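What follows is a single structure, written as C-alpha cells, with notes after it.
Here the complex is missing a single protein chain, while all its other protein chains stay put.
Entry: chain A
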C-alpha cells in the first residue's frame, strides 16, 4: 500500500488543493517498473549519443593536442554505456526506437562542432554535459520520490554518473570553451 500525494491548483479559484491517493502494491509495482524502464532507456540513449558526439569530435580533432582529453572523456562515456546496458538486461528494459537517429545525429554534432575548432568542440561538450547533469538530477528526484530504499543502488549509480558528467563539463570549460570566437 503506497500513498501518493499530489498538489493541484483549482483553475477557477486559484487555490492549491492537496489530493491523497492510496495505491495497491500491485499498481505501485507496475508504476515503479514503468519508471525504471523509462529512466534506463533514456539514460542508455543519452550515453550512446554522448559517445557518438565524442567520436565525431575525435574524427576531426583526433590528431591535435586536445585529442587525448576527448579520448579520455569518450572512454568514460563508454564505461557509462556498458553499465546502462547491464542495467537494461537486469531490468528487461527496452532500448530506444530512435537509436539509428542518435547514431547519426551524435556523430554529426560532434564532427560539426569540432570543425569550428577546439573551442567549438569544448563549447559543445559544455552545453551537452550541463543539460545531461540537470537531466540526471531530475531523474534522481523522481527516484527519491518513488522509493529511495528500493532504488538505492540505482541512485548511487546515477549520482556517480552525474558527477562524472559535471567533471566533463568542467573539463570543457578548462579547455577554453568560453573562448569560442565569433569575431
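In this section, contacts are C-beta pairs under 8 Å (C-beta built on N, C-alpha and C of every residue); 3 or more make two chains touch, one makes a residue touch a chain; residues count from 1.
The working rule: contacts and distances are computed from a predicted model.
Identify the UniProt protein name of the omitted chain, choosing among "Transcription initiation factor TFIID subunit 8", "Ferredoxin-2, mitochondrial", "Serine/threonine-protein phosphatase 2A 55 kDa regulatory subunit B" or "Ubiquinone biosynthesis protein".
UniProt lists the chain that is not shown as "Ubiquinone biosynthesis protein".
Going by the touch rule given at the top, which residues of chain A touch the chain that is not shown?
1, 8, 10-13, 15, 17-24, 26-27, 44, 85, 88-89, 92, 94-95, 97, 99-100
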